[in-house]
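A protein chain is absent from this complex, but the other protein chains hold their places.
Note that the chains are named A, B and C in the order they appear, and that numbering of residues resets to 1 at the start of each chain.
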Amino acid sequence: MNDIKKVVLAYSGGLDTSIILKWLQDVYHCEVVTFTADIGQGEELEPARAKAKALGVKEIYIEDLREEFVRDFVFPMFRANTIYEGEYLLGTSIARPLIAKYMVEIANRTSADAISHGATGKGNDQVRFELGAYALKPEVRVIAPWREWDLTSREKLLDYAEKHGIPVEYKRSGQQSPYSMDANLLHISYEGAVLEDPWQAPEESMWRWTVSPEAAPDKPVELELRYQQGDIVAINGQNMSPAEVLAYLNQVAGAHGIGRLDLVENRYVGMKSRGCYETPGGTVMLRAHRAIESLTLDREVAHLKDELMPRYASLIYNGYWWSPERQLLQTMIDASQANVNGRVRVKLYKGNVIITGRESDSDSLFDTKIATFEDDAGAYNQKDAEGFIKLNALRMRIAAQLRNKRS
Amino acid sequence: MNDIKKVVLAYSGGLDTSIILKWLQDVYHCEVVTFTADIGQGEELEPARAKAKALGVKEIYIEDLREEFVRDFVFPMFRANTIYEGEYLLGTSIARPLIAKYMVEIANRTSADAISHGATGKGNDQVRFELGAYALKPEVRVIAPWREWDLTSREKLLDYAEKHGIPVEYKRSGQQSPYSMDANLLHISYEGAVLEDPWQAPEESMWRWTVSPEAAPDKPVELELRYQQGDIVAINGQNMSPAEVLAYLNQVAGAHGIGRLDLVENRYVGMKSRGCYETPGGTVMLRAHRAIESLTLDREVAHLKDELMPRYASLIYNGYWWSPERQLLQTMIDASQANVNGRVRVKLYKGNVIITGRESDSDSLFDTKIATFEDDAGAYNQKDAEGFIKLNALRMRIAAQLRNKRS
Amino acid sequence: MNDIKKVVLAYSGGLDTSIILKWLQDVYHCEVVTFTADIGQGEELEPARAKAKALGVKEIYIEDLREEFVRDFVFPMFRANTIYEGEYLLGTSIARPLIAKYMVEIANRTSADAISHGATGKGNDQVRFELGAYALKPEVRVIAPWREWDLTSREKLLDYAEKHGIPVEYKRSGQQSPYSMDANLLHISYEGAVLEDPWQAPEESMWRWTVSPEAAPDKPVELELRYQQGDIVAINGQNMSPAEVLAYLNQVAGAHGIGRLDLVENRYVGMKSRGCYETPGGTVMLRAHRAIESLTLDREVAHLKDELMPRYASLIYNGYWWSPERQLLQTMIDASQANVNGRVRVKLYKGNVIITGRESDSDSLFDTKIATFEDDAGAYNQKDAEGFIKLNALRMRIAAQLRNKRS
Partner (left out) sequence: MNDIKKVVLAYSGGLDTSIILKWLQDVYHCEVVTFTADIGQGEELEPARAKAKALGVKEIYIEDLREEFVRDFVFPMFRANTIYEGEYLLGTSIARPLIAKYMVEIANRTSADAISHGATGKGNDQVRFELGAYALKPEVRVIAPWREWDLTSREKLLDYAEKHGIPVEYKRSGQQSPYSMDANLLHISYEGAVLEDPWQAPEESMWRWTVSPEAAPDKPVELELRYQQGDIVAINGQNMSPAEVLAYLNQVAGAHGIGRLDLVENRYVGMKSRGCYETPGGTVMLRAHRAIESLTLDREVAHLKDELMPRYASLIYNGYWWSPERQLLQTMIDASQANVNGRVRVKLYKGNVIITGRESDSDSLFDTKIATFEDDAGAYNQKDAEGFIKLNALRMRIAAQLRNKRS
């Protein structure tokens, strides 16, 4: 334990990571560098600086990563219409590789030999942090206090805090909730407490980013989203940066009761767990992206993407963002979006995301002349269908003839 | 054309298939057997009998196939959480193989040598009917009037009807709508008219089975669905047959504004087309089935199903229900459902399907003792995670070391 | 038929395409442009020019496409370790999109409105030619004489030739064989005649490019292949162009009895057919490419490629080289090859391709320090395996505990 000189800690400023900070100093006798990122979790970061200072930290890194988060992580993931296990939009999963990247970069800048984080040994986040760190800095050491220490209950933690002079008012606002929470610009998540019984619904007070559909306005709102190469670049005619797009959609969709999810999911470490999620903007983005692709993407390309998506989602969920196979899939996904340009109109109403129009001046493969129910002036020759069907049926006819002969 | 003696016509009793009936008699000089099925389209069938008789048909088959439709087609498809292109619940696609099966059976019973249907040469339905028929009766002849005749506009059709004494009041109720429609117990679909412009939303009056979310009741309803081997067998404690389940869910969910879809999709014949769909019961079933599976299905089995689902969906969409590859996939899907038993509670409110609980006495793989955020008394050893991560990272670390050495 | 003014014919100079040439002139009354390509089939092309001239053709295109063929079609395909149905190296399939590309380019250059080819209506080649042409020049007209004319037997063809003054000595050398043959730098294929009985082996005299293993030299030869980004760039230390590589390997491997294949395959048009193939160089390339990848490719990237390969192979076999989905897959396959650099040593002996060594100075992911059976000085911590196994087992243990509780 004494060969670690300096460790970069992913530090939120909350009670848990403050205890970790102290524990690292005491147990590993090493210097701690703190890294605190704004990824849209909606908390002020300056208090974290003050707390770190108070605990004797000399190198304090605080970064606003909101644009990078949405531009380089969230948007690429949405190009694939990514959903884990049919429902989950991967809000927590997609933020972890960004944090891992910065822990490594700061370790390089500060010549630290280790990183540390506050994720437990039961969850996916430890895997996501550490796989990312190892992939980017293979010799890095990882200290995961929750897997090492004996502070296994809340009381022990509080005792430790008191004993070491960590003010217990050091609390993230979220900590006052009975739930274990995580937030970033894409989503907020809740685990634990009553959610450990999958038959029990969460109380209304749990949700923080969305109103309930019942409480949402009686009047719908309609948005027009402009897409360039698969990404939203403007809303209602106004150009926006990636983080602006997501923040705006979160606000509007959240106000209309959109994006709640209550799920039992399969963790990479082998257990099932219950989570509730609010992903208002992401919920709109998924539906709208499918709508613009429905006009502009070739059928077989779309189907290929659909077949690979579950695997791509699992890679992200399991923490393999920085793996060569995820990067390779991304190459293909990104290439597929070259012509995904146009506009989507979407209506938001009490939890509903309703597509009300999609068009693409330059890239629509929807050919009204061919698709029409009216006279198509020869654009499509219906007689072609006979041969198409006959040859597609041929192998089944040969098999059926054989069956008939046998019986 | 004169070697066909007898043809089985899939006959709705509407204007189009009445014209086809007459046209077959006139052009092919063959006997026509009519087959009309109740698959829950919500129309009386006896008028079809009268019309067929009036047109001189001697062999008239009218069958109530609602239970068979849901039990042997809809339910098996929902075991796979089937969605085509991320959105479409395959309401039309899944009914066609059942019709094909009966056309063939009646052809066998009546010694007919051909079948005929009213699907056009542009759509998927011709493929679904004919692939099914060829797979089940390889030597059967198919007459697809829309691919053969020159009645290419509505006026020509009406002229033909008048000229041949087919009362133009012979109309399906749906025909009065400007849309091309198709209905069965799983869904109702709309195509054509203003929908040919994907930027234009359908008017509210188009929809027939659901109220709009706006018009739905302000009070939600909650249902409890009981599953056995992946199928719903009871609702709110009351045992129901498959068709009863679907009819009940359609009624309740439709009343709560659930199940509308507005989509641009890729047809098997190569064009994009716009369709609107109402699938109230199916929309509930999809969400609830995922919920019960989330508790009772192994992670890797669930992921395998998810990866194969798009292909399975395409097989059904493209008309390959009776193919050996669809049957093989079904073998696996059905086997996966052995332990998908338990209950799901679902709240329906203004277009929203909200899962509020899931449990399985006998088959839940959710292990609270392991998943808990509280002290787990050693059920899970957090230290195991270190080795798990280290070995999963190994290949990426070796690659990164090589990259470092190179640079 | 009279609205076609000018047609580009893929012209071999043999009897069949000479008859087609004449037939196009007579039946379509259009000008014929001939296009003859050297893709390594091993025949002189100048006689084709003379014959075309004699038949009154004014625009005659003869192109040496060997380098383009191997560089842009064969090599990219081998980067994916492509095999159709477990055995077939796609020698014919991969040449067709190149021919289609040139038919279209020449049609554009000569303002022709149609293309024509000598493939029958039963095979895959018609599909490959025409899908390619339609993808590259969507308005092009296609004339496929074998699907149109009534010259359905060899006698009728010969009669037609005689009647129209086409010298019957107009024969490709291959024509004297009882087999239907096709050759290019990658392979030569045989179909028809005794091969129509899958229980019957072909006689030894059929094979043209390889000796039998029995007749091959008693002394093996060893080659050293150098790879750059997945392609062979040198053999035995000598740099070679793509076509040189393949020609050299064909010669050496063919002399050692390598590359024969006798296969029943599934055609895209729905029937099974029997084919025999000689692919001497390709057989070496497949094995050697896997060997260099075994050192230099990440495990998960390799597995992803393996899982997508059958679909990629089917796309090529079915004629979808110019489709967006094939191009998208190629993007990913090519990107995977960035580090596939190094050398492979291979021994050829009487039909056997034996890998005897592989190395990569710059890109080997084989880490002897870790893999060794000797003391690894801590490079790998065996204790990590316990956690790895425990967490990978967790879901199965939970399921087994449930099973035990039930029983």
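Here, a contact is a pair of C-beta atoms (placed from the backbone, for glycine too) under 8 Å apart; a residue touches a chain by one contact, two chains touch by 3 or more.
A quick note: this is a predicted structure, and the numbers were derived from the prediction, not measured.
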Omitted-chain contact residue, chosen from B:94, B:271 or B:371: B:271
Residue of C:24, C:269 or C:316 in touch with the missing chain, whole complex considered: C:269
Contact with the hidden chain (one of C:37, C:127, C:316 or C:332): C:127
Subunit C residues that touch the omitted chain in the full complex: 81, 85-87, 120-122, 126-127, 130-131, 134-139, 142, 144, 146-147, 152-153, 180, 191-193, 196-201, 213-214, 218, 220, 260, 262-266, 269-274, 290-291, 294-295, 299, 302-303, 306-307, 310-311, 314, 322-324, 345, 349-352, 354-359, 364-368, 370-375, 380, 382-386, 388-390, 392-393, 396-401, 404
Hidden partner interface residues of subunit A, rising order: 298-300, 362-365, 367, 370, 380-381, 383-388, 390-392, 394-396, 398-399, 402, 406
Missing-partner contacts on subunit B, residue numbers: 266, 269-271, 298, 300-301, 304, 320, 323-325, 328-329, 331-332, 335-336, 391-395, 398
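Quick note on the criterion: only the chains that are shown with their structure count from here on.
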Centroid distance [mean C-alpha coordinates] between subunit B and subunit A, Å: 31
Contacts with two or more other chains, residues of subunit A listed in rising order: 266, 269-271, 323-324, 392-393, 398
